[in-house]
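For this view, one protein chain was removed and the others were kept in their places.
The letters A, B and C name the chains in turn, as written, and every chain counts its residues from 1.
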Amino acid sequence: MRMFRNDYSEGAAPRIMDALVATNDEQCVGYTEGDPHCERARRLILDVCGLDEGEADVQFCVGGTSANVIGVTGMLRDWEGVICTRDAHINVHETGAVAACGRTVLPTDDADGFLSPEGAERVYAFQTSCGRHMTRPAAVYVTNATELGGVWDTARLDAICDWAHERGLRVFLDGARLASALTSEGNDVTLSHIAHTVDAFYLGGTKNGMLFGEAMVIRDERLREAFPFLVKERGGLVAKGRLLGVQFEAAFERGEGDAEAPYWSMARHANRMAADLRAGLVGLGFEPYGSSPSNQQFFVVSPAQQAAFEQAVGAETFYVLDDGRKVVRFVTSWATSRGDVDDLLEFAATIA
Amino acid sequence: MRMFRNDYSEGAAPRIMDALVATNDEQCVGYTEGDPHCERARRLILDVCGLDEGEADVQFCVGGTSANVIGVTGMLRDWEGVICTRDAHINVHETGAVAACGRTVLPTDDADGFLSPEGAERVYAFQTSCGRHMTRPAAVYVTNATELGGVWDTARLDAICDWAHERGLRVFLDGARLASALTSEGNDVTLSHIAHTVDAFYLGGTKNGMLFGEAMVIRDERLREAFPFLVKERGGLVAKGRLLGVQFEAAFERGEGDAEAPYWSMARHANRMAADLRAGLVGLGFEPYGSSPSNQQFFVVSPAQQAAFEQAVGAETFYVLDDGRKVVRFVTSWATSRGDVDDLLEFAATIA
Amino acid sequence: MRMFRNDYSEGAAPRIMDALVATNDEQCVGYTEGDPHCERARRLILDVCGLDEGEADVQFCVGGTSANVIGVTGMLRDWEGVICTRDAHINVHETGAVAACGRTVLPTDDADGFLSPEGAERVYAFQTSCGRHMTRPAAVYVTNATELGGVWDTARLDAICDWAHERGLRVFLDGARLASALTSEGNDVTLSHIAHTVDAFYLGGTKNGMLFGEAMVIRDERLREAFPFLVKERGGLVAKGRLLGVQFEAAFERGEGDAEAPYWSMARHANRMAADLRAGLVGLGFEPYGSSPSNQQFFVVSPAQQAAFEQAVGAETFYVLDDGRKVVRFVTSWATSRGDVDDLLEFAATIA
Partner (left out) sequence: MRMFRNDYSEGAAPRIMDALVATNDEQCVGYTEGDPHCERARRLILDVCGLDEGEADVQFCVGGTSANVIGVTGMLRDWEGVICTRDAHINVHETGAVAACGRTVLPTDDADGFLSPEGAERVYAFQTSCGRHMTRPAAVYVTNATELGGVWDTARLDAICDWAHERGLRVFLDGARLASALTSEGNDVTLSHIAHTVDAFYLGGTKNGMLFGEAMVIRDERLREAFPFLVKERGGLVAKGRLLGVQFEAAFERGEGDAEAPYWSMARHANRMAADLRAGLVGLGFEPYGSSPSNQQFFVVSPAQQAAFEQAVGAETFYVLDDGRKVVRFVTSWATSRGDVDDLLEFAATIA
């Protein structure tokens, strides 16, 4: 049975892999600078963001942790910190990478994956209550889709951005699964709106059909100056920069007969599979945990069911509830087929 | 009226100042190495701790933040973190100094200033639930007296130390106000017990009558090797090392007719003044916040009272409660007299 | 004309690319842990190193800067430094990545790319002449092939390793171009000898036919404990760990009719092309700079020739000599053909 463990279990989606193979023998200068693929990918991305040349930089790096660390620490001076939710990837799943670069993560008590102005304000008010004895907040970090599969709507996103900008804080958006968010059912946020609202964000590749790589769009001046150096200093620069250019070019190039560029159609497919999976599991009586319209689906199950799902499809456990039940996650991707979902539902029926 | 703002508002206690003046013209080699005062202070401290030569190192540094940063980061490897309460000084009042050295602070939800095995276990269990993707806890940080004036008893201290040691974690005790804790009413912990139980701790000087300086007692091998270098690298080494030796020598030298060494009698006096202050304020109907037997006293007051106390005696505000009332702090020291307390109580009566 | 700018100008060598394509649809767990390709690659590498299971760890990371930073900083405590030549990659071409992790690079005045015991001793003697006021050397960093194309012989390598080990220093070998070194003409060092002599080293993939990735062999206990966490914390962990496993498996798997595994034959080919290129240029009267038997060739040329070579084949300039002449570099790879070399020589004849 196909695993539902993650959206990075396979190699690359066919369109991406084909582009890598097709360009394999070309010679390019390295490091994402000056090769035609990176340059074209940059233009395609600026375009889809509705940004003019010069309004923003598009930069590439090797993976999500790199992108987060470079983005966040490039926005912060030594004594400054970043506000995020308690479940934020940078707070819990990156081995203290932000602290390893000397900066402080300041988590709120927001428990649903969305950073709220109220939660952020509590942290901000506290951290500015004792002058220089405290890390000074200077940025906020949000994820879309969130770590819990949630998708920001425009009003919610604008609210936190307004809150931040009113206080002089920068906004960094982790877009490891941004494609899934923006193609999810009910989404009302446009990429262009994000690009003109947050100060920097990235379009994730690793979790949307590429071998690896993230493309960061940067309007913030401080980060624009920092990125080219930080990406090297923090180990995120790829010698064969072509790999990033070729993949993002293929992802954002709309081919003959494409209703939309592969970057979006791959994510839309994953969301559809996730919706089918969710509907199926709910139909079988399983209890969803939270409400995710994106490609991660969380369910509350018994310990026995958790063990069975882990064994069968590699589902990971995210939380253990106070009553002993467990929250497991199923993830779909470009590689998930309707048949794979059916197989999972068939199995689930046996343990429902 | 005398301020009750802090225990570091004045210069040095007379015995300490006298010793500095008396030795001022002596020539000493620098950096706390090899001068007779540091050497003698080391022996006096080992002695009062019941430690043999070689069982532990005694090292000096310039202040509390230095001591905490050196102690904590000297116990941790790059990817490791320290568990502490949410109110721990290293978590909230040192401008991210631990993160500035690349390490992560892992706060629990303990709200009373005491790190509990339950709180620590929750953090530990979470932080070890996802392998190397998470900062690995490797030490715990406790303070005695706590940031809220609390004093550890032996059972409580042993419980957290046992919990830590069973998991291979080191224990660091911030003793900025250890003298106050150990001379507080009802205290049952001996210095020797601490010295033989925790892996490193320090005897605070700044907040107990010295101009500045802390003396760290280190049994942990990793920190023993690290301290001499870290204290220089982190900027905590004092060129005129004599200043630390002379002060700690004077503090731990029991003179003719002394019932105990000045280090203890100064703290005992401060505690007595704090107890009088507490009793007086309670008698006037003020509501204590928590139960501190040491030289910091916290009271819940109205905003108007807070403003009055801040104006009159420099009392600092620590929390704002949900109902708008404020928690203010009064601190006594070797320099506080019974008359100072009476003055404060007289004033308090006018706003009670 | 084919560029001779670098050995990472193309994509992957055919055998590597084929393996990536062939395994593309397999599902693997991520992060190089537990997938069959990484496991098999590990066993192949231990085997070719003559190491038993348990004698050493084989770990993967994303690129050379990551490998160097993780390897070097994982060997050093906060106050320790690494001795290397002045031209060492970590000293000049990694944007201060070692310092960014809080450690100090201690360059010698060795000018030929080889770290000498004499040069290292001068640095060591100086750095240990003032106790804790100086960064303490704790490791040495060598590269094979060196930044100038040189190849270590056994006597030379043993001399620096003995020097280091006698003083308690660890040895880290940067093997970004180790394959080229070990297959170069006249080389007398075996991989097994390296594996049993240095404390950690890596087998470079990026510069030897892979898309990216390096495989580190670690005997040093301190680094063995550190690597799994540091690779995540420093941003060097690849989500699709399969990519590293599949590539190194393909590189070290000796197929039907292979005289040796592709990892070696690719490098041997590059060396052969470099030797032809060198012989040809020398025949045309060009002056070689130093004596490199590996896939990087350095020549002293006039400014006009430099401009012509840069324009024609992307040759990079490494030094400007006092007389104004320039040292340019030509690099060959698995992708360089005999025809490409002929084209270059034909062009060179026109500007000789």
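The rule we apply is simple: a contact is a pair of C-beta atoms (placed from the backbone, for glycine too) under 8 Å apart; a residue touches a chain by one contact, two chains touch by 3 or more.
Just so it is clear, the structure is predicted and the values come from calculations on it, not from any experiment.
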Chains on display which the left-out chain touches in the complete complex: A, B, C
Touching the absent chain when the full complex is considered, from A:8, A:60 or A:79: A:79
Hidden-chain contact residue, picked from the options B:59, B:95 or B:305: B:95
Given C:102, C:119 or C:293, the one touching the chain that is not displayed: C:102
Missing-chain contacts mapped onto chain C: 78-79, 81, 92-96, 98-104, 126, 130, 132-135
Sites on chain A contacted by the missing partner chain, in the whole complex: 73-74, 77-79, 101-102, 131-133, 136, 225-226, 228-233
Positions on chain B contacted by the hidden chain, ascending: 2-3, 5-6, 8-12, 17, 20-21, 23-30, 62-66, 69, 94-97, 100-101, 206-207, 211-212, 229, 232-240, 242-243, 314, 335
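Methods note: only the chains that are shown with their structure count from here on.
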Interface ranked first by C-beta contact pairs: A-C
Geometric centre: closest chain by C-alpha means: A
Centre-of-Cα separation between chain B and chain A, whole angstrom: 43
Chain A and chain C, separation of their C-alpha mean positions in angstrom: 33
Chain B: positions in contact with at least two other chains: 78-79, 101-102, 132-133
